[in-house]
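A single protein chain has been removed from this complex, and every other one stays in its place.
Note that the chains take the letters A and B in the order they are written out, and that residue 1 is the start of every chain.
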Amino acid sequence: MEVKREKIPADFRIRQLQARDMLRGDLEGEDLDRYVEERVLTTTVDKAVGWAQGNSIYPLTFGLACCAMEQIHIVAARMDIARFGFEAFRASPRQADLIILSGRVSIKMAPVIRRIWDQMLEPKWAISMGACCSSMGVFNNYALVPSDKFLPIDVHVPGCPPRPEALMHGILRLRDLIQGHAREGWRARYDAVGTEELLPGDAELGSPAINVFKPGDTAGA
Amino acid sequence: MSTGQQTPTEQSLSEEYRRRESSITLSAEPAGEGESHELLTLNIGPHHPSTHGVLRLLATLEGEVVRDIKPIVGYVHTGIEKTAEDKAYWKVIPVVERMDYLSYYFNAMAYCGAVESLLGVEVPTRAQYLRVIHMELNRIASHLVWLGTSALDLGAISMFWYTFRDRELVLDLFEMSSGQRMHTRYFQVGGVFEDIPRGFEQKLRAFLKLMPTRADQYADLFEKNQIVIERLRNTGVVDRETLLKLGVTGPLLRAAGEPWDLRKAHPYSSYDQFEFKIPVGTVGDNYDRYRVRHAEFYESVKIIEQALDGLPEGPFITTARKVALPPRHELATSMEALIHHFKLVTEGFRVPPGEAYYPIESPRGELACFVRSDGSAKPARVHMRDPSFVNLQALEPMVRDGYIADLIATLAMLDPILGGIDR
Partner (left out) sequence: MPDATELELTAQELRDAHTESILDTSFHRDRATLIANPQLIREVLGHLERKGYTMLASLHGVDYYPEEPRLGVLYEMLDMKRVDRISVKARVSIDDPHIPSVVDMFPTADFPEREVYDMFGVVFDGHPDLRRILMPEDYEGYPQRRDFPVGGEPVLFTYNEEQSYGKYQ
């Protein structure tokens, strides 16, 4: 019987050689990382799960102040958030996975928001909408708390109030983050790498800022 | 398991159960008579599904009946009044606009009116008419949000989509005249920031032709609905004298039968030039409050039409150079204009010492601004008398001895805006 052998395609050959090196223990460094990444099943499942999660975010009905009006407009007919599948705003934090802090966070409200955040189940994300909760906004005074102080925020949306399109852009960036292909920052796009203020070494030295939220912090939850 | 004989312990247990069961009286006595029933304090917390902002209500319930209610506010307190003391007079305008975040033009009008009365500047007629146009558009927009979110609370979700579709049209108009949808910083001390662009009038007229039809559609959709009538008629009734004692103003007072509207009683900014009526209710229940606000749509459209037809030529901001920025083309030719511009931008204008209290009619009631100046370029005290803050005190008599579902409907019809309450 004649066994038809086709010419082995190049990438198949490369994979053969990689497998041979792996078995010999010769594969290391970046090649090894890539080898594992391409093969181990959990990564592919991670990607699939990320794709699914990103396309079905359930935001929490949470409006604080003026930004909440623009958040309502994003649900309304012109800037329809249902196009992307995010129209199921849940009232209970147990059922939601995205909290959009829309509006100014006062010191009386901050523990309440923290409690709501703790009630949300993993995985959960937070968007800080508007200037007031991202960075004190118009009112830098005794009564407000920047949301970074008590919540790990994933996306900050600037504006006062941000247009519904701007909030939509922020939510879509969050979706990209969830799905695992976060968009590059402006520094990469505009070839401005090297203009950062925080040098790589400074992060390890410890920041002079207090109440910094590191991943894994529960901070009295 | 044998079905006949029961063990002695089981027998006594079942007897015990039967004895206890027979002692529960299922009589139909109304709550309050007979034995005292337990009161349950329910916290309708700052985060709740209705869209009225972060209002916390401690409701003491007896069954489904509300016996007492205590509103707890302060969850969006921003220290606006303190921040305003730290800024020059014209920089306070964006700060103060964000107080009652649905009626931003009204906040700015109250503040600018107070400062103008302290300064003694005269606002040109064209600016007054432009202010009236924008304020009435803002009134329509605010009532659209109220209607949409109240219907959402009652369960009539379709109204929400329609009202927000129309609010987008109003926000497009605002964006055309000032560049921003909300918090536009359009009103300045002495007039408005900029004249309306070409095309604004056509777009506004198209909107004005459309709006009464839309309001009719809302009425058709909402008013004759049996559920709406059952939920809103005769719920939350408070008589006129109690409301007057509680200091309630605005559509709530008008729904109870008192024809008090500052636009008619004490006209400001040339409201006396326009012919419009004030809708007044009779019973003072939730249905009347809905009807009063709904009728204000038509009246606002009338006012805007008259203002647009009679819009006079002239400057759009006062010509007093010590108060308002000179037009930019003058900066190239006139030295005084340059000096005035520099002084106004760096330090701001100084206001002679005094106190002023300027009340206007906002969509929720009497909105007033108290400004005290001590002669410098920064105000010494800015206080906004917010209508929602005072109207919230009327919530307690409205919902006492009513069902908790009526509490939700009454809260919707009360139209509280927490930004104004908490400032």
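What we mean here is this: a contact is a pair of C-beta atoms (placed from the backbone, for glycine too) under 8 Å apart; a residue touches a chain by one contact, two chains touch by 3 or more.
For clarity, every value in this text was computed on a predicted model and none was experimentally measured.
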Revision key, fill the gap. Answer key for B:117, B:225 or B:376 versus the chain not shown reads B:117
Review point. Which of these, B:14, B:43, B:282 or B:393, touches the one chain of the complex that we don't see?
Key: B:393
Check your understanding: From the list B:136, B:168, B:299 or B:422, which touches the chain that is not on show?
Key -> B:422
Check your understanding: From the list A:64, A:81, A:113 or A:143, which touches the chain that is not on show?
Key -> A:143
Point to revise | Positions on chain B where the hidden chain makes contact | key: 73-74, 77, 79, 81-83, 85-86, 117-118, 120, 244-248, 260, 265-266, 354-357, 359, 366, 368, 370, 372, 380-381, 383, 385, 389-390, 392-393, 422-423
Check your understanding: In the full complex, which residues of chain A touch the absent chain?
Key -> 107-108, 135-136, 140-144, 146, 148-149, 152-154, 156, 177, 182-183, 185-187, 193, 196, 198, 200, 203, 207, 209, 211-215
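Operating definition for what follows: only the chains that are shown with their structure count from here on.
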Check your understanding: Roughly how many whole angstrom separate the Cα centroids of chain A and chain B?
Key -> 36
Exercise for review: Show which residues of chain B lie in contact with chain A when the two form their complex.
Suggested key: 45-49, 51, 53-54, 74-80, 82-83, 94-95, 98, 101-102, 145, 149, 160-161, 164-165, 167-168, 171, 181-183, 418-419, 422
**Study point:** Partner chain B, residues of chain A touching it in the complex
**Key:** 61-66, 68-70, 72-73, 76-78, 91, 93, 103-104, 106, 108-109, 112, 116, 132, 138-144, 160-161, 163
